[in-house]
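The complex appears here without one of its protein chains, the remainder shown in place.
Coming up: chain A.
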Amino acid sequence: MIEINHLSKKYRRGGWALHDVTLTLNEGMVGLLGPNGAGKSSLMRILATLVPPTAGEATINGIPLRKAEDIRGMIGYLPQQFQVYPQLTGAEYLDYVGEMKGMNDRKRRKAEIDRLLEEVNLQDKAGKRVRTYSGGMKRRLGIAQALLGSPQVLIVDEPTAGLDPEERVRFRNLLTRFSLGRIVLLSTHIVADIESNCRQIAVLDRGRVRMSGDLAELQDYGRGKVWEGIVSEEQFARLDPMSVVSTRRSEQGLLCRVIGEAPPSGSDGVLVRPTLEDGYLALLRTSQREGARGYE
């Protein structure tokens, strides 16, 4: 379990990246949602013991962050940007990481590396130098290194960026399997990444926790606020762009799905059942309106 209590982070040049974050994250897949700049990466870097918090405390499986060396032994981490020594082969790289993680038994290490290479679909490229890998292949190698050593806690920051749809699905399934009995903290701003696998989610916006709970709770934020209706192009042009979730052209006009207290003006819109994404967007709109009113 990860317990985060009143955690804040302020960078020397800049404002607060995190502000009084309090969360409890249990076993299983935990999704960390939020727009760009919400503070997801900062929170993950703190939990990965890369930077110290400015204030507050967190424990991972009961171990406080200040005992950083102990925590590093139990986590796997994949940062948002990921590069590997281009002159190594994929297998050499994983072997190095494995040994650095304390996997001293060569046979077991090799077996696990082979297994992980297969899991991330790189078994055929294991002997090739990393400089020959595509962006997506490097990303998969990064996932493999994070999983290596079966860490109790896996922290992956935007792991699906750069992956093709097939690999994305493959990766989600891999994480889901891995999360059994462990904590997998996955940050993303793509709702689909967490929709099918996460048991718990937290939404961050501008350094604050806006919501923490399960998927249904997030979805509920959209209840009574999601409308669908057909509007003309002139009416569409007058809509608040922030409120429009999706549009589809039909024979009668533009079928719009909007978030708001009322249907789009000029249409006979109807309330519809919100999706998880609707809930997320509704939550963000609320958060941003509060921010605009000087919440900060």
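Basically, a residue touches a chain if its C-beta (ideal position, glycine included) is under 8 Å from a C-beta of that chain, and two chains touch if they have at least 3 such contacts; residues count from 1.
Keep this in mind: contacts and distances are computed from a predicted model.
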| item | value |
| --- | --- |
| Protein name, per the UniProt record, of whichever chain is missing from view ("Xanthine dehydrogenase family protein subunit M", "phosphoenolpyruvate--glycerone phosphotransferase", "Na+/H+ antiporter subunit D" or "ABC transporter permease") | "ABC transporter permease" |
| Contacting the left-out chain in the complete assembly, out of A:16, A:82 or A:171 | A:82 |
| Omitted-chain contact residue, chosen from A:2, A:32 or A:48 | A:48 |
| Selected from A:4, A:38 or A:97 as touching the chain missing from the view | A:97 |
| In chain A, positions touching the absent partner | 45, 48-52, 65-70, 72-73, 75-79, 81-83, 85, 87, 96-97, 99-102, 104, 142, 145-146, 155 |
